[in-house]
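One protein chain is absent from this view; the other protein chains keep their places.
Entry: subunit A
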Amino acid sequence: MQDNQEKCKELAIRIYNLDEEVYKCVGSSLGRTFTGQKETTIRHLAALMYTKPDGHLLRSELALISNMARTIRDKSERRRLMIEYDSILKEIESLPDTFGKTDIVDKARISLNNLIARRQNEISENDHLIICISRTQGSGGNDIGFELADQLQINYYDAEIFDQVMKRLQADKNAVSDTGNFERFDKYRKKKHTDLKTWFREFNRYHGLPKQDAVFFNMSDLICELAKSEDCVIMGRCADAILKNNHIPHISLFISAPFQVRVQHVMDIRNMNLKQAVRFLKQMDKQHKKYYEFYTGEKWGKPENYDLCINSANYGLKDTIELIQRMLDQKVH
């Protein structure tokens, strides 16, 4: 089984390298077949081979490379790359049909789990302890995250991430409406009237992308950079999904509490009456959900998407932090 997996990975690397070489030989600037990240693409290709050795998806991906390879002007290069292409095809065809039958473990996901990866020594010295915390408003998630980072003596990122992204985009900080809780995020809400000049300026600044998407893309880069360089706690920002897509090991937590408890918490800390607090929480939940689902395609708060889901009301802030720490202490250290 392990041999087969290794074989698939090796073939996937060869396919990726072949595409890279073909694109280089063609000299085109229109984009290669695999434009995604190397690591992700290789895993995707290996998964295609591992689960569907004769699947049409893999075949059509390969066909796109061969289409491009056939247009290489240099005959000897074309011949060399087509020989490599044929050899890869033959090896794929020789893969056994049945080796894809495995147990229930999601191997792609498990290798991203910081705890298990550390235990199985699948994590390198360069990988860091990254804790991604998603939370509902009023569940005390921010306090838990902040305190946890403090106790673990690692960095805590929330609004800071946005600040750095904005610096990178050279945007006017005052123009940033989102301060960390997605209060203004709503892609479908009718936007305020902007004049043509502003529209063109933003269009140019954000490469033709909607501002929120451009910010998200830059934020994704920044989260990946942080995760590769230090241990940290990252609050929200779809960080769990971003790190998963970029194949960076992390621990993902979802912290919530019953609605009534959250209402009480919000009333206490925000000086709101019951009606205001209920309205505020419903709106926040809706916007959190919309943001998360828009950028990740996953259901926000769905237990399957996280390593651990905690009802903070069952423990209180202090014990929730202790619970998480205990889990980390036992497994990590």
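A few notes on this one:
Keep in mind that, in the parts below, a contact is a pair of C-beta atoms (placed from the backbone, for glycine too) under 8 Å apart; a residue touches a chain by one contact, two chains touch by 3 or more; residues count from 1.
What we mean here is this: contacts and distances are computed from a predicted model.
The listed choices are "Nickel import system permease protein NikB", "Sodium:proton antiporter", "Carbamoyl phosphate synthase small chain" or "RNA polymerase subunit sigma"; the UniProt protein name belonging to the chain that is not shown reads "Sodium:proton antiporter". Of A:N4, A:T40, A:N311 or A:Q325, it is A:T40 that touches the chain left out of the display.
Of the candidate positions A:P210, A:P258, A:P303 or A:G316, contact with the unshown chain belongs to A:P210. Interface note: of A:A46, A:A241, A:A277 or A:I310, the residue touching the hidden chain in the full complex is A:A241. Checked against the hidden chain, the listed residues A:N4, A:Q264, A:Q283 or A:T296 yield one contact partner: A:T296. Mapped onto subunit A, contacts with the missing chain fall at residues 26-33, 35-37, 40, 60, 63-64, 67-68, 70-71, 168-170, 203-210, 213-214, 216-218, 220-221, 241-242, 244-246, 294-298.
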